[in-house]
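Up next is chain A:
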Amino acid sequence: MTKQATGVLATLGTLFALSAAAFAQDGEPIKMGVLEDQSGDFAVATIGKVHGIELAAEEINANGGIDGRPLELVTYDTQSDNRRYQEFMRRVLQRDKVDVVFAGFSSASREAYRPIVDQFDGLAFYNNQYEGGVCDANMIVTGAVPEQQFSTLIPYMVEKYGKNVYTIAADYNFGQISAEWVRDIVKENGGTMVGEEFIPLGVSQFSQTIQNIQKAKPDFLVTLLVGTAQASYYEQASSANVDLPMASSVNVGQGYEHKRFQPPSLANMYVTTNWIEEVDNPASKSFVEKWHKKFPDEPYINQEAENSYVAVYLYKQMVERAGSTDHDAIRKVIAEGDVCMDAPEGRVCIDPKSQHMSHTIYLAKVSEDHSISFPKVWDDIKPYWLGHVGCDLTKENPEAQYTPSDNPKKNDG
Partner candidate 1 sequence: MDFLSGLFSFLYQTGDAFAFLVLSACGLAVIFGMMGIINLAHGEFILCGAYVTTSAVRMGLPLPIAILVGTLVAGLVGMLLERVIIRHLYARPLDSIVVTWGISMIVTQGTLIILGSTMPGTGTPFGSFTVAGYGYSVYRFVLMLAAVATLAVLWLIFTRTRFGILARATIQVPHIAEALGVNTSLIYSLTFGLGAALAGLCGGLYAPTMTLVPTMGSAFVVEAFVTVVVGGADIFLGTAPAAAILAVVKAGLTSWQGQLAGQIGLLVAVIVVIRILPRGLTGFILRERT
Partner candidate 2 sequence: MAILETRKLDKWFGGLHVTDEVDFTLEQGEIHCLIGPNGAGKSTFFKLVLGEHSPSGGAILYDGKDITKAKSFERIRHGISVKFQVPGIFQALKVRQNLQIALQHHLQGASLNEETDRLLEFLKLKDAENQLAGSLSHGQKQWLEIGMAVALKPKLLLLDEPTAGMTPDETHATGEMVQALNAEGVSVLAVEHDMAFVRQIAQKVTVLHFGKVFAQGTINEIVADERVASIYLGEVHA
Partner candidate 3 sequence: MSGWPRSIWAKSMRKEVLLETMGLWAGYGGKPVLQGVDLSVRAGEIVAVIGRNGVGKSTLMRSLIGLLPPQQGSVLFEGAEINNLSAHKRARLGIGYVPQGRDVFPRMSIYENLLVGQSIDGSGKADVKERVDRIYGYFPILKERRDQRAGTLSGGQQQQLAIGRVLMGDPALILLDEPSEGIQPNIVQDIARIMVELNRDTGITVVFVEQNLDMIRQMAQRCYVMDKGSVTAEIGKDALEDRDTVRRYLAV
């Protein structure tokens, strides 16, 4: 049935067939699956990730590939639909037999495909900033995690603006867990939470929230809002003249709201990000230049785009050092603890215990006119929390996602 249906539609499909790049080089190509949302809700933030991977692959292939083997991309549009991740993760692993997969924007999509990666013992890169906690030997995470972003951001804000903090966060895993980090770090720094509010996903109307914030009179506000609907908060708060300093780990770096929104709705917003287009150093600048040469219409290069670009080079290094694409060999290389490179953001390394990445963390400040400045930069901030909570992938592989409720002592499995 499927076969026949497929046949019927084949003619139609070829009209739109995406030609996979073929490289006339020596050696069996190394296949890299790319599952990213090029349509649907998340496309705003993720089309750049695909471009980052394409840019890196092109550069690598132009320089002789990985160990003489060209890199071949197998790209599918996951349409911001978790089910497509499930379908295509199976497809790239079973049908296309890729050596590695770069996949996923939302945590939901990652959790949708992770069981499949584990089942087929594949290797997946998740190049996204997220709530943290994934302890799975088949996953490598290059995005920033809360301890990297909040251990830097919150103390700075408390010192600069005061001890009374109000958090509004998206009411789901990312928001809840991030809010918990904020709560803990505020306490450690002698501050108090004067309010905490969780906003259901998809909510776009914030009048009541704005009033609650004004009532609580915080010194600054932590916004952990997610999705395009919730982003409407800034415009609404600005028009109600809330006028509070804001701190965030998601905005600017991911959804480049400072470019999309009318100033001054994001004024006085502080964001910790591991890279954004405005970062002002030579490596970063030449990276941006290269990018715009290949993708002149790119509206903005966000941190996930850079993470994806960097991840391709990290993978190259791992394969070259391991001498093969074999996952066990690659994990052995990671376990050596010195998989590092000089990325546009600065030096980054893969932590062998958690297979997460260390970052240079930039504090981006949005001004009245939405221009960006960087009042502070932290070098080499490590993803320490998973190790702290007992994850050590060099020893065991629980294939789980830890949450702060696992915090005090978690040592089963």
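Selection rule: all candidates are chains of the complex that A comes from, given by their letters.
Just so it is clear, contacts are C-beta pairs under 8 Å (C-beta built on N, C-alpha and C of every residue); 3 or more make two chains touch, one makes a residue touch a chain; residues count from 1.
This structure is a prediction, so every number in the text was calculated from the model and none was measured.
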Candidates 1, 2 or 3: which touches chain A in this complex? 1
Interface with candidate 1, chain A side, in the complex: residues 39-41, 43-44, 47, 171, 197-200, 202-205, 207-212, 214-215, 228-229, 231-232, 235-236, 238-243, 257, 259-263, 265, 299
